[in-house]
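Missing here is one protein chain; the remaining ones are kept as they sit in the complex.
This part shows chain A:
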Amino acid sequence: MPAVSKGDGMRGLAVFISDIRNCKSKEAEIKRINKELANIRSKFKGDKALDGYSKKKYVCKLLFIFLLGHDIDFGHMEAVNLLSSNRYTEKQIGYLFISVLVNSNSELIRLINNAIKNDLASRNPTFMGLALHCIANVCSREMAEAFAGEIPKILVAGDTMDSVKQSAALCLLRLYRTSPDLVPMGDWTSRVVHLLNDQHLGVVTAATSLITTLAQKNPEEFKTSVSLAVSRLSRIVTSASTDLQDYTYYFVPAPWLSVKLLRLLQCYPPPDPAVRGRLTECLETILNKAQEPPKSKKVQHSNAKNAVLFEAISLIIHHDSEPNLLVRACNQLGQFLQHRETNLRYLALESMCTLASSEFSHEAVKTHIETVINALKTERDVSVRQRAVDLLYAMCDRSNAQQIVAEMLNYLETADYSIREEIVLKVAILAEKYAVDYTWYVDTILNLIRIAGDYVSEEVWYRVIQIVINRDDVQGYAAKTVFEALQAPACHENLVKVGGYILGEFGNLIAGDPRSSPLIQFNLLHSKFHLCSVPTRALLLSTYIKFVNLFPEIKTTIQDVLRSDSQLKNADVELQQRAVEYLRLSTIASTDILATVLEEMPPFPERESSILAKLKKKKGPGTVTDLEEIKKERSSDMNGSAEPASVNASAVSTPSPSADLLGLGAAPLTNSAPPPSSSGSLLVDVFSDSASAVAPLAPGSDDNFARFVCKNNGVLFENQLLQIGLKSEFRQNLGRMFIFYGNKTSTQFLNFTPTVICSDDLQPSLNLQTKPVDPTVDGGAQVQQVVNIECVSDFMEAPILNIQFRYGGTFQNLSVKLPITLNKFFQPTEMSSQDFFQRWKQLSNPKQEVQNIFKAKHPMDAEITKAKIIGFGSALLEEVDPNPANFVGAGIIHTKTTQIGCLLRLEPNLQAQMYRLTLRTSKEAVSQRLCELLSEQF
């Protein structure tokens, strides 16, 4: 037992602790404790009144026993007696016991509260301190009720001692955290703010914590703290290292207070210019100091200095408005990435994640990609590697997605089990988000399954199927690739699921190749059947019945399998039922019925990626990654998500949009509500630089626009707040477009004003009429707007859809191009080869022909190309061109004033991966426009 020189030793306690330490076994310890508990109980219950010292000693023993991990259910009353004592030594132990062993017995709380009240009123700073510590430690509802009104008074009273002020500030903070409703704002708040000016740095430190917590919930009330905090910070960072005496920590002036002040400033947006200048100076000084040689070799010096630096960087990121500071911050962190201190490397990776989401520093962060990849390979600590994965995810964009995904896949082979699932999710999200080429996406996901099949959750393999179903340009490739992957002797069950599903839908696309004939496909899948779990077998049975429809030639083989005892009499009721029903269906249904029942799956409605949802759930809300995600999406990296299939029409209660196009002309049309669009003169204002100007086009909207050239339905725009879906129909020179605005948040949009704007040039050619929409869009609700369209003459540009609304106090303004294009007014025309060439020759005037030679942007698949030409609106003429590889189309563009015949010819060159597109129409501008529009599609 060590000699204790300070305070009063309690000999009995020391002996007891020694006894416990000398116990050789757990049993001996328990025995000794029980003996002591019995002894204390009898003393407490005894007739003889205990003196203060004994009471204190026994209460201390109970406390020790409790801290060893044993339950204590008595002694509270004695503790209350102690804390009501006038002797400091007893009071202190009484308070400690109550603080550690909180008890909800209300009678007891009443007694404690009473004692606390007396101590608070005692004007003895030591007693007041104990009482405040007790409130802060216990902080029960009853205590908050009793003291929430009193403590602010103590805090701001002129004659309160500094140390009591400090305790009162933090005690109030604790009360506010547990029972904010009981802490009323009031006169005291402004006086609390002025504690930031206090001479005593300890008081300032405690007050800053309190103000930060209060300001988070009541920013208005505490906004004067910003300028005070900045000047306080400025005085600290410019002070010499000895100025602050005991508040200097290893040559760093007041690091705790600096961190807290910087944290407080993060509750607010960048301050007014005057204050802002001073703050920027502070931040620059902090960044400069990081470059100075250290004043001490001690790690405490560097930790304290860098703690302030990291907090300053957090503030710079929070403001996200000073490009210089952001880039300097990024460079500083870049240095840390290679620092010998693991802690600094870890924090630099973490902090860079948030920098990556700022448009000002995203590029600067990207320059460190090699270092981060290296960290992934060489760091010995899994938590550091985890940060590196997070950072790669955050810095990923279209330019480096292939490299990052490849590195992550690489790392996945050896990654720690604890983080595999998360990496799988991240790879799946990135591959989807940045897939320019969906064959790459399919390859990546299949690789994921191969490398880490066990960690590929359902969400991931569901998603790949959704995407393949929704994107017709990748279906053939997907079928081929899964077929090849299934050849491996051992493949993961998840691959069998994906393979089964995709071949069941699109096996026909590869059936022409004798190496993947229907029978071979079937045998391949069936060879896996017996190794799979019941749900996978069920899925495969559905694939088989789909094969019956796709490949009538193997129907009997499949029926034989379904008919076998192992299927028809399977012990699993689901499998048995499927076998029986599918067999019956294949036997009695006609080809037509089979084709209808087993039709290809319709496109899935587009929603938030279920994988993203899962990652968010895994990481918990409000994590760095999450924040990053939100910022990313806000900055509208729209290209991302899979081709939006169709608007989730089921959620919309509208009259069927496909209803009555013929009645279009007769429909009563109200003019669009506030119509800058209908008045040419106003347009000048709209496009000028005034405050209410139309927002510039949302980034990525061009990509989306292009996708609608060959189709009429889908999601036009989506960010964190709003989704815009379209459904449209055209006949001759008329059209009707349904625009669906979905509020993705749980908050109302106010003053919601969508406006369709035609430029001066466009206006005479295109007549658009919109009906106004309700200015309020409830959280989660969807509203619909109808645009009636009349094409007066041929046109080049597209109208702009501008949307303005207020969301939670901020004004939102965004614009997207509305995909109303000339080709929408096509009527297909069928004609014979002879007719076609005759007309082709008639249009041989050089002004009538426009030709474009361009590189293929998508895989050159004949079926997809055909679908696109039909989607474009012209007829696809088979057996017209002598070269069967070429595509030929014809149609008439209908405008109100005229009709324009159009012929087109598309010649693919597979070897060069190029196309030549030729358009001939009677009007040069029309040839030009159609050629532009169609060239973008391949």
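Heads up, the rule we're going with is that contacts are C-beta pairs under 8 Å (C-beta built on N, C-alpha and C of every residue); 3 or more make two chains touch, one makes a residue touch a chain; residues count from 1.
Convention: contacts and distances are computed from a predicted model.
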Record lookup, UniProt, unshown chain, options "COQ5 protein", "AP complex subunit sigma", "Proteasome subunit beta" or "thioredoxin-disulfide reductase (NADPH)" -> protein name "AP complex subunit sigma"
The listed residue (A:Ala79, A:Leu195 or A:Leu257) that touches the chain absent from the view is A:Leu257
Which of A:Tyr58, A:Tyr247 or A:Phe740 touches the missing chain? It is A:Tyr247
From A:Thr342, A:Thr367, A:Gln577 or A:Thr596, the answer for touching the chain not displayed is A:Thr342
Where A:Ser122, A:Asn197, A:Thr224 or A:Gln300 are the choices, the one touching the absent chain is A:Gln300
Where chain A meets the chain that is not shown, the residues are 1-2, 4, 6-8, 14, 17, 21, 51-53, 60, 63-64, 67, 69, 71, 87-89, 92-93, 96, 100, 126, 129, 132-133, 136-137, 139, 163, 166-167, 170-171, 173-174, 177-178, 201-202, 205-206, 209, 246-247, 249, 254-257, 259-260, 263, 266, 300, 303-304, 306-307, 310-311, 342-343, 345-347, 380-381, 383-384, 386, 620, 622-624
